[in-house]
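Complex shown without one protein chain; remaining protein chains in place.
Chain lettering (A and B) follows the sequence in which the chains are written, and residue indices restart at 1 in each chain.
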Amino acid sequence: MELMPRALLALAAAVLIAPAHAQQRFITVASTTSTEQSGLFKHLLPIFEKKTGIQVRVVALGTGQALDMGRRGDADVVFVHARPLEEKFLAEGFGVRRFEVMYNDFVLIGPKSDPATVAGARDIVAAFRKIRAAQAPFVSRGDRSGTHFAELELWKAAGIDLAKEKGPWYRDTGQGMGPALNSASGMNAYILADRGTWLSFRNRAELAVLVEGDRLLFNQYGIMLVNPAKHPSVKKELGQTFIDWVISPEGQKAIAEYKIGGEQLFFPNSGK
Amino acid sequence: MILPLRIENLTYVAGGRTIVDRLSVAIEAGPSTIILGANGAGKSVLMRLMHGLLAPSSGEIAWSERDPERRRRRQAMVFQRPVLLRRSALANVAYALKLARVPRAERERLAAEALESVGLMHLAHRPARVLSGGEQQRLALARAWALHPEVLFLDEPTANLDPSATREIERVIQAFDAAGTKIIMATHNLGQARRLGDEVLFLHQGRLAEHGPVDRFFSQSASAEAAAFVRGELPWN
Partner (left out) sequence: MNAIWEAARGALGLIASGDPTLGAIVLLSLEVSLSAVVFATLLGLPLGAAIAVGRFPGRRAVVVLLNALMGLPPVVVGLFVYLLLSRAGPLGSFGILFTPPAMVIAQTILILPIIAALCRQAVEDAWIEYEEQLRSLGARAGGAALTLVWDIRFSLLTAVLAGLGRASAEVGAVMIVGGNIDGVTRVMTTTIALETSKGDLPLALSLGLVLIALVVALNAAAHLVKDAALRRYG
């Protein structure tokens, strides 16, 4: 009986001391849930780690939160996909420089029964107008993510003022991509999703890709080093090493090689 | 020496009721004192006031020793239900000695002596809580006695015990009495009072109704209440 307390104390001490022997070099990257859930990092990071010995720790949040993490200095690198928000981040002085990395696309997912009859078309703006007209259930992420941002831009492009025109058909769930897809699946609703998360999503029920290929659905990823001038704790050399690798031909090749079910998810375009 | 104890106009009020009412008495060293009275007469409260577990509402409790710490060390109390720790019998006695700052080397020896004196040495390493009721009460006595107190309070110590256990406890109390410890005991048990007591304090509704030698109390009680009590006609308040 007396052994137990001592053993537990030792365990507790060990856990607390752990960071001391995490002497392995690492960086913290703030990225998005959709990127993580696509499985890209599981494929990409081991390659980088093997080459440089630097462990990359990804914290996956919505784009807005990821950038906020950068503003607080809790991340060394931010890797998101919402250009206007990224430019704002830069303008505020929190980022050093923005590099384009890759793009993927958004797709309009909806029930096979397709009450708003949007299937098969390429014009996403027209599809949004049809959904509004039919008051068909539509799930929004509502979480300041890149996807959410893109969705809002599309409503604007369709000339629909959400504040005035939203009704019970528009379900603002405040969730990540996966949970939002789950909700859409449960409600048989339309939803804008990134192709990566869709491809790895298992709970499809009656949902399918209904509209794709419109230029407006193009989703660009950017990567930035958090400004060490604002947060001296930022690991600038290690962070820059990661960024340099991601935009290098080797990194770009690794990105292109990532496939789900034989389909490529991300298209590298750093131009380096 | 903490005796004699002089109590002047002691009053204790709780929950709107006067439980001890202007009681005055002198307790001397020597004779074993039995406190008798019906339920609710104030016996237990009086003992707790004397021992310092309760503070009086008014009146004085004057021991002959001024220093409260020394005073406490020279007293011990055994309750109706023995409260023992989840340890061995020996460890329970040793705990009391530890509280009295007895050095570790001596504790075990003194604890063993105390157990020996009540005939429990053969159960020294048994968990105290698995002992029988009578054995537990004897252990409580051993614990109380281990520090050789000058005054030993006992609050109805055999009320929950069967006759043979009761006899054993009485034997131990008599031995302590013979060894010079002042016994102050509350009891319902008239036979016990006669067997163990030298003097009687009879309480009725919180007041001291009679105080005198035990034989006189039982044969020629002065007050009507005492007489009724002895006859077994206990008036409900």
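Simple rule for what comes next: a contact is a pair of C-beta atoms (placed from the backbone, for glycine too) under 8 Å apart; a residue touches a chain by one contact, two chains touch by 3 or more.
In this text the structure is predicted, and so the values were computed from the model without any measurement.
All shown chains touched by the missing chain in the whole complex, by label: A, B.
Within the complete assembly, A:Arg57 is the residue of A:Arg57, A:Lys156 or A:Lys259 that touches the hidden chain. Only one of the listed residues, B:Leu85, B:Ala179 or B:Ala224, touches the absent chain: B:Leu85. Which of A:Ser185, A:Asn219 or A:Gln252 touches the hidden chain is settled by the complete complex: it is A:Ser185. Looking at subunit A, the residues touching the absent chain are 1, 4, 8-9, 11-12, 14-16, 18-19, 22, 28, 33, 37, 41-42, 57-60, 71-74, 175-179, 181-182, 185, 197, 200-204, 231, 233. On the side of subunit B, the interface with the absent chain consists of residues 48, 51, 53, 72-73, 76-77, 79, 83, 85-87, 95-96, 99-100, 127-130, 143, using the contact rule stated above.
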